[in-house]
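A single protein chain has been omitted from the complex, and every remaining protein chain is retained in its original position.
Right after this comes subunit A.
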């Protein structure tokens, strides 16, 4: 699996993501600065976590209007895999690649802790080789992770099995509607999620549960 990570001023989880992708895919990972207008050839494009542009205006809002984004939209339209984690999820909603918005946590606090996630749908390339219903531990670190969308869109997401991950066991850290932690696009090739699976991929992290998501994409590419 060839992958590329897009970098913005204020990204800070890019190195974790690159390390995780390198370890899992066994291939070097391309990086793309946000001022570029073309993407390198890759199977998976990743928008990493962090605080792009200091979260000015709204989290992810300015990054979502950067020069590289039209190329990312084209890649998504062509069915390439696009993953946005944390700030990357905020960018995907701001860019219109995923519906809804991520608002200030209901508690108003920045949360940095582990939550329990349930894999609630295996309808996408990211989850098709994951175990449906499995509850796993995953770290979160964000201030704006409170997923909101209108009732009609929510119904659509639920009805189409596009809620990939939900906070489980009462661990919703931010007040997200329906405990939503991650959603996919209609075609299933774009995933946005607040938790950080890239931080659960080696023994030193205390668990390997995050690997399944990346391995699922690899298995789909191999199939």
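By definition in this document, contacts are C-beta pairs under 8 Å (C-beta built on N, C-alpha and C of every residue); 3 or more make two chains touch, one makes a residue touch a chain; residues count from 1.
As a working rule, contacts and distances are computed from a predicted model.
Selecting from "RNA polymerase sigma factor", "ABC transporter permease subunit", "SoxAX cytochrome complex subunit A" or "Phosphoribosylformylglycinamidine synthase subunit PurS", the unshown chain of this assembly corresponds to "Phosphoribosylformylglycinamidine synthase subunit PurS" (UniProt protein name).
Considering the whole complex, the residue from A:25, A:122, A:149 or A:199 that touches the absent chain is A:149. Taking the complete complex into account, A:101 is the one of A:101, A:116 or A:135 that touches the chain left out. Within the complete assembly, A:175 is the residue of A:9, A:161, A:175 or A:207 that touches the hidden chain. Those residues of subunit A that touch the chain absent from the view are 57-58, 61, 65, 93-94, 99-101, 103-108, 146, 148-150, 175.
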